[in-house]
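One protein chain omitted, others in place.
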Amino acid sequence: MKKKVLAALLSVAMVATLLSGCGSKAEEPAAPAETEAPAETEAPAENEEPAEAPAADAGDMSFEVVSKGLQHAYWQAVKKGVENKAAELGVTVNFVGPDSESNIDQQVQQLQSALNASPTAVGLAALDTNSVMDLLQQAKDSGIPVVGFDSGVPNAPEGSVLANCSTDNYAAGALAAEKVYEAVKDRISGNVRIGVVAQDATSESVVNRGLGFIDKFAELAVADGHTATVVGNDRYISDSKCEKTEGANVVIDVRVPAQVTSELSAADATALMNEADTIAIYGSNEHSANGIITANGNLNKCGTGEGQIVAAGFDSGAAQLQAVRDGVLLGAITQAPVAMGEILIETLYAAATGGTVSDTDTGCQWYTAENIDDPEISQNLYE
Amino acid sequence: MTDKKQGNAFTNNPIVRAVGVQKIVVVIVLIALVLFFCVKSTSFRQYTTILSIMDYTYYLAFLGMGVTFCLITGGVDLSIGTGMFCYALIGGYLINQKHAPVIVGILVTILCGLIMGTINGLIVSKGGHAPFLATLCTMMIARGLGSIITGGASITWPVAGSPNGWTRTLFKIDMGGTKLPLGFLWVLILAVVMSIFLNKTRPGRYIIAIGSNKEATRLSGINVPVYQTLAYVISGFFTGLAALAYSSAFQSMTPGGGGGIELNAIGGAIIGGTSMNGGSGTIAGTILGVFIMSVLQAGLPLINIQANWQQIIIGVVLIVAVYIDVLKNKKLA
Amino acid sequence: MGDVILTMKGIDKSFPGVHALDHVDLEIKKGEVHALMGENGAGKSTLMKVLTGIYSKDEGTITYEGKEVEFSNPREAQDAGIVIVHQELNMLGHLTVAQNIFIGREIMNGKLIDDKRMNEEARKLFDQLGIDIDPKETMSRLTVGKQQMCEIAKAISHEAKVIVFDEPSAALTEAEIEELFKIIRDLRDKQLGIVYISHRMDEIKVITDRVTVMRDGGYVGTLITKDCTKDDIINMMVGRVIYEDPKTESAVAKDAPVVLKVEHLNAGRMVRDVSFELRKGEILGFSGLMGAGRTETARALFGADPKESGDVYVNGQKVEIKTPQDAVKCGIGYLSEDRKRYGIVVAKTVAENSTMASLENYMKGLFIDKKKECQVAQEYVETLKTKTPGVDQLVVNLSGGNQQKVVIAKWLVRNCDILIFDEPTRGIDVGAKSEIYQLMNELVAEGKSIIMISSEMTEILRMSDRIVVMCEGRKTGELDIAEATQERIMHAATLRD
Partner (left out) sequence: MEKIKQNAIVKKIGFNSLVLLCVMILLYIMFAVLTPMIKTNASFVSYARLVSALKYAYFLGFLSLGVTFVIATGGIDFSIGPVMFCAALISGYQLTSRGWPLAVCILICILVGTAFGLFNGVLVSYAGLPSFITSMASMMLAKGLGSVFTKTQPVSWPQSEEPGGWYRNLVGIKAGGMEIPTGLILLIIGAIICAIILNKTMAGRYILCIGSNREAVRLSGVNTKKWETLAYVICGTLAGMAALFYVGKNTTVLPGLGDTMNNEAIAGCVMGGTSMTGGVASIGGTLIGVLIIALLQEGIMAMGFQIHYQYIITGLIVLVVVWADLRSRRRRN
């Protein structure tokens, strides 16, 4: 029995040491100016110069930023933008995100916890607006300003979200569709298949990037006198606005793997590229684009030449940049994550200091092997 | 009692007995499966299909080989799926973020596997924990560790063509436009080595003995905890290798991912005739079983089976395989 | 017969509650086969376990090849040349014969195991022994007899100087025993010391040179085999003072109704065509040596193990007993020989164990009526005189005798009319024993019927009204208590095909 008591106490001690242990090496910019020797890893630049004279009360300001995750290079870039700006303004920011873009419950818990910390303001990229409805109301009631980012917080209760520094995922998907359509429109004769690899059918931003592509592509095809339909994943079929025609000659085939692991998205990309009538394929985020690149590693079918499959990606990351340079991918869409992070903090700061805030669209760009090194583009690319 | 143990003419055939009935059945199922996919899908009939099957085979085969040793001792290692991701993340993090030489990244990846395997082994053999519980805990630990070290970011090992991208050619080499699944060679070599290890060396022999009758093994003067631990160390080592195979075949590893992959590997081993009760199992069987899993994984999307159905199919395959194992053991008893 | 190779002197060993060995002596010479005899529980196996280091001794000395030794594990004993061929086979079923023989000391070829040479060596061993076993065969596919031969081959391959055979013939066929004897004689001619533990009187006469008899953990004496008769040995084995007078005649009326009738029961190798009847108010003793198939018969009858064929009639009605549930419904209760594994749930209380088989009678709607449960448990604690601080005491804290009473209470609470007592007093001290006996007598007086399986001759003779004797799965005798003697029972118990 004594052993049990001991064990119980041991667990507490363990938790304590673990937490204090991680406390010291945590990379959260708890108070960048004061921390004597933070483990400088990610962004050495930000700590080198002391922040320029911060506003009088900036040091007391703390922002909670709840993102959709941290896995993708995209989110890492947003985080970088947030941290840069925070250091510049001298405010405290706590940047958190769930384990994956499917873990709604974790995000709810994180947002709840963020509100409980009574921060000056909260930045939120909601995985699912429905699930945070009550919490937004709570934020409103307790007077904590909320600013949406990334896909923002659509349909939020009136007055709870002050502004959105968002990027229009649907429009970004549509841009990809335009570019891909441009490249393949002359090859659309008889039955053709357009493949779409999506990471999941659940996260709002991924779904919108997919739907934007599907709808735009179908629209363009129909405008040119073709007929179009969507097959594959049920969610994309039911949510796309495309007029589905029986026996259409342009088939948009959407595949979604069971889990967010690389080998499964590669399997779906392989299946799509193996279809004899596939002329184009689109991966709607870094993860899916990587799946296409992996599949092409075996199949060697991607390119712009005769009989090859035109491939397009989304976001960046080392593998994708390489693939764009090599011509495996025709191009990819990039949003402006670093800028988004910076603008988010600016907006939060403005909201906290009583300034006026307004919606911002941080936009998106199409990049190819030609313009990949343009400074305008490359500032938004990251490995 | 003796009569029951004598099979029919088929099972008593010396060749059949040397190879094992189950393996022959698995080969037949495998061939049937391949034929089925070939008939149902034109794209399955291409050379490139072999390449993508191989991509799944590499890491599953490594995981399967490792976990076979645990299964043979009568245990199991549930940490392999999550562990594989965790080690690959740590290795990749060193290469990408810390600019360590690739070789260091590789060694660290394998080392992580070895360390985790040793921890598993010690918890099971010295701590006396039930293997599934012990490895469930280390699975949780591996899951958290991978995320913490990379700060939650996913990691891509150097891509093919980049200066450090040579790791990728370890498994797939470009020979004048045709890609050759070089990794299969490593799988084969390791399978042969591990077969010899299992059947022809003392540690291998003792691992089988422990699974067959732990007490009798102890009474034969064999240091049971050492060899029991060794089984988990081997599993950890192969998980490290699987991490390399995975990261070179696919692009990115997400922190916290990899859960569920262990079921494919364990399922492969059981299909290949390794018993959940310990004492029996072969590397060749595991490789065959893993092939069934990887052919399913590559083939199901090609015949337009959506992902959610794939999970159900693999779940059912798993239950059937385990049930056959249970029936087999009942017959032996 | 040559020099003395092994001497055990004044060996004493106690387990909690049991004085297992009481200053036992044993002396083995080179080139002799030395029988070690005694009833079940006389301490033969314990003595051998002390010799090979599985148990440590409390007192006494072991002298081996002129030096005093103390082995701390079987491996050390093996290395020194003392090997035991176990009663329960220590085999690794998944490995081959040769792999089993050489486990722990494989023949190596560099870093690899040289299975080919191991097979050859094993083959040589078998040739030497004159047995035909394929060294490459998987162990679990061999018959029990062949497995035994492998154990012997393994022992010999250790370059043993002393080999202990612990009931080697129990599972063997006639032909296999012949083979075994041939081997043993060969070994004797090679000047090995052999200890042969067996119950079979005929074998002892055939194969051994000397006999040491043990009784109740004590040393009785050593005889030269050829100078004594079978009866001499039996007398030494059973010759203890019988504390209570044996029952002289059956207490059951001749016309008492038959409550249980078993016809042609078959269940595996250990239960072959067993038929018997049990009358109301009768204690039917089941006697026999270890491995006679008594427990197996009881378990098959009770539905605990599947049976192949046979009819069971309870109170004249034919019943189908496939599971213990069926048996309990028919009013049969079974008290296992292994209480801890099959009888009680040690982590539960006396009350909970008492109502285990009849919980449905102690419900108040959906809930267990704990008050009623405790009441009935208390009632039986009092009638059975169970020593426990209270009915909420965990059974694990009770002594063996009191645990047994809890199991009895379980079946009495269920109100079973037919009770099977399997070794009811095993591991129970003397005082508690007589209480259990008294209890059994009270039970039959109340009109219950009891089947009592016992390996203790005194117990059988003291309690039974009628005795069924079994040997190797068959019923080899049925004696009324009036005509039963220890000798007659022992004769029936060693009556082989």
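Which chain is which? They are A, B and C, in the order written, and residues in each are numbered from 1.
Rule of thumb we're sticking to: contacts are C-beta pairs under 8 Å (C-beta built on N, C-alpha and C of every residue); 3 or more make two chains touch, one makes a residue touch a chain.
Everything numeric in this text was worked out from a predicted model, so none of it was measured.
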| item | value |
| --- | --- |
| Contacts of the hidden chain among displayed chains | A, B, C |
| Contact with the hidden chain (one of B:136, B:170 or B:303) | B:136 |
| Sole contact to the chain not displayed, among C:75, C:146 or C:410 | C:410 |
| Selected residue (touches chain absent from view) among A:76, A:102 or A:169 | A:102 |
| Candidates A:86, A:256, A:279 or A:351 - the one touching the absent chain | A:256 |
| Touch list for chain C against the chain that is not drawn | 302, 304, 323-325, 327-329, 334, 336, 341-348, 352, 356-357, 359-360, 363, 366-368, 370, 396, 410, 414 |
| Touching residues on chain A - with respect to the absent chain | 1-12, 14-16, 18-20, 22-23, 26, 28, 30-31, 60, 62, 70, 92, 94, 96-99, 102-106, 108-110, 112-113, 115-119, 128, 130-131, 133-134, 141, 200-202, 233-235, 238, 256, 258-259 |
| Chain not shown, touching residues in chain B | 76, 123, 127-130, 132-134, 136-141, 143-145, 147-148, 151-152, 255-256, 259-260, 263, 266, 276, 306-312, 314-316, 318-319, 322-323, 326, 330 |
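By definition in this document, only the chains that are shown with their structure count from here on.
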| item | value |
| --- | --- |
| Labels of chains that are neighbours to chain B and to chain C | none |
| Chain whose Cα centroid lies nearest the overall Cα centroid | B |
| Most distant chain from chain A, judged by the mean position of its C-alpha atoms | C |
| Whole-Å gap between the CA centroids of chain B and chain C | 45 |
| Cα-centroid distance, chain A relative to chain B, in whole angstrom | 33 |
| Rounded Å distance between chain A and chain C, as computed from the means of their C-alpha atoms | 72 |
| For chain A, residues contacting two or more additional chains | none |
| Residues on chain A engaged by chain B in the complex (per definition of touch) | 22, 27, 41-42, 69-73, 75-76, 97, 99-100, 232-234, 255-264, 266-268, 270-271, 274-276, 286-287, 290-291, 293-295, 297-300, 317-319, 322-323, 326, 383 |
| Contacting residues of chain B [partner chain C, same complex] | 1-2, 5, 196, 199-202, 205, 208-209, 211-213, 215-217, 219-222, 279-280, 332 |
| Complex contacts: residues of chain B adjacent to chain A | 41-44, 46, 48-49, 51-52, 55-56, 59, 96-97, 147-148, 151-154, 156, 158-162, 168, 172, 177, 179, 246, 249-258, 260-261, 297-298, 301-302, 304, 306-308, 310-311 |
